[in-house]
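Of the protein chains in this complex, all but one are displayed in their positions.
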């Protein structure tokens, strides 16, 4: 039996890999909802043991899969934003209307596939500073929203966690929504999948660096992570290809026969060689723009109910 | 005697206006240094009364004026960066080599004439996160630098001061360097002037909002503000033009004869009408790019002595 | 009586100035249509004498004025796009479905207020290259569209006219739609006005340079110009302000009393001084983005009838 490719940020990728290996995961519940624009898959990971097996924290992982996201289909994309808003409202309903909320756009605005988070924050209708200046017609309909795109360690010299913790202490948000570009090991999910995780997020490749995580334990408030897979690493691509060929009946030698630990070989050999490559969808520039619109639309709708998207865009600068 | 046009962030503009009116300012010392690339004007405002008359905090205001900044003259611009570095070293010399330093890029990256600060932070060689990972050849030559472009109130919902104060508490920088685009009332200084002020800065039009200032009093550490005038407001433009015509001997009526309070009229009448206009140099896009290069070059050189600009660009990502 | 400020590309500005001076213009017919999103003003200039007095070629000048364009009101902006499409269809109806059409985006993509044309071309659904590859479901519903943003003289070394003429000879379009950013002398029209002129366009400040014009005479096919005023020159701003103050009853001296030729004075004195300044709306970056969306939306709808905007965005890359 092959080792799992862990180079993914999607719980659903891991869950599928384990299921393919016929592993039972007690305390993990999956439900699938079909919608006109795609599937909504809800994975509730309540057992600590199963969570550990999945290498994910316990929590709820909602995945929205909609091909419309990669096809520039505006009307369907608006539907996806509505589904996203509906999911987020579940977490916001317990937050008082006047309590501050912090949106954090993770990633590097200067690297296209990593710019999703910063792009989303630009499109959020922030309102915390308005307080007493809210136009009368909006009174009681606006939450108190802050947003920040802190940048990445390499351009700030600070862990994202340090910056967010400082703001949590100073400005006392009651919940954080963190947006980030993710990695996946399944090419068919690239760019068309939104994951909503109530267990928080590790910005960057926080492997083995528990201090860097943004979550309830580290910050004392709920952290809802919203991410879209936009990169596959080159090593994953190679593994996928070999698997694919094997599945199609081509003899790929000992490598695919489980006589050797394929992933380790691939990883060991190729890391130095391919480590500096990005694999992204071809239309990454326009794709990121569309996704930022969908996610910001979903957040704005969840935050400011009773205000239509057109009215919201009026108040954006 | 006409009222002064206060719509400027440059101490030198105010100082000239007062001098033109033959007002004596005791406790204000001006020295001018001529260099091959332009003038360096040092204004030391030590008297509180004079400072109040200038509506500026006491402190030292160094102005570098170099036409090369607007003319795309790379070699001369590099000289300006060297002068900037020299001036900054005066403030850095008292900061221990290992003490963290925070660079703050003020302004809105999505509005060209306001994007100078964020652009500069992108070009800063940050190092604080490297700590124990510094390559041996750089040991003892790198300061510990952090950088952040927090965005503006309208896109974050937070005062810049709130964000910076939170970081000061959490990460304990010993000095702050804040970069911002400024306004001026003298069109001939637009885009070709760098002001270095050790009295800090009020981000945005912080008129009457003392809480918003970034300075020693509010943050407990020195704040060196580095700014370039990139906008003139439309009202200033009109005033300048009327003055100019008057000076040229054209009768501009009671307005220019001091029989009415011209600035108030102009301001009252025109604010609503022209309030939403920007006056910028025509080549603002390439100008901001060049200025960001000069300022980041000056900062990098001042921070990391003994490392040439080429070596620094190697470490930038 | 004051001289007219000719520093505008809008026929409606000139027409108003002349009307304010009680000048009769025989052979100029104006009709105004009120719509829920703004006014549509149709100026038919059929008399050569009146055209000469207006310093415009004879032709039809349709002006759509909608404050929604400057207010980020998406739904209303879509209405404006629909009105634009309706107006364009009048010119397209005589063009055979399979005849090639050329969209030209004038201006410099690297200078924000001048980037409208190039931005529009990016959003046009071009189809000429598809010919035999049109998906069956689109057969008979797509026109044959080409688009080019040739750049400006200073970055290409070629007159736009030279490039367009070369393409007309080679690729035989039957009609040209040329998009450009315009100047206006009326600040209140900045950014919220679309002019559609069937008499063509002079790219850049083609003053006195008849060879540079794109029109039926120079190219042998109809040229429909679609423009939005996005800059006011600094001299116009000053003139406007002096007029405004005069109208409000303030004595602005001989300058406003017609005893001197004000525009000439202002122009002579100020040209050198202010020549390098731009006056634009503050939110020029987001404004240009919205306007490009509206104009491209109008063009796509006019070209490809029966295909909804969502379907069109699907085919855009």
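All chains are identified by letter, namely A, B and C, in their written order; residue positions are counted from 1 within each chain.
As a convention for this text, a contact is a pair of C-beta atoms (placed from the backbone, for glycine too) under 8 Å apart; a residue touches a chain by one contact, two chains touch by 3 or more.
Here the structure is a predicted model, which is why all the values come from computation and not from measurement.
From the options C:25, C:64, C:116 or C:145, the residue with contact to the chain not on display is C:145. The omitted chain makes contact with just one of the residues C:5, C:63 or C:121: C:121.
Touching the missing chain, out of C:31, C:46, C:94 or C:171, is residue C:171. Summarising the interface, chain C meets the missing chain with residues 109-110, 121-122, 126-129, 144-151, 153-159, 162-163, 165-167, 169-171, 317. Chain B residues in contact with the hidden partner, per the touch definition given at the top, are 71-76, 283, 286, 309-310, 313-314, 316-317. Summarising the interface, chain A meets the missing chain with residues 110-112, 187, 190, 232, 234, 237-238, 241-242, 244-245, 248, 250-256, 260, 265-266, 269-270, 273-274, 276-286.
What we mean here is this: only the chains that are shown with their structure count from here on.
By C-beta contact pairs, the most connected chain pair is B-C.
Relative orientation of chain B with respect to chain C corresponds to a rotation of 180°, obtained by superposing CA atoms and rounded to a multiple of 5. Of all residue numbers used where chain A meets chain B, over half belong to both copies. The two sides are thus made of the same residues.
When you average the Cα atoms of each chain and compare centres, the chain farthest from chain C turns out to be A. Each chain gets one centre point, the mean of its Cα atoms, and the points for chain A and chain C are 43 Å apart. One simple way to say how far apart two chains are is to compare their mean CA positions; for chain B and chain C this gives 37 Å. Residues of chain B in contact with at least two other chains: 110.
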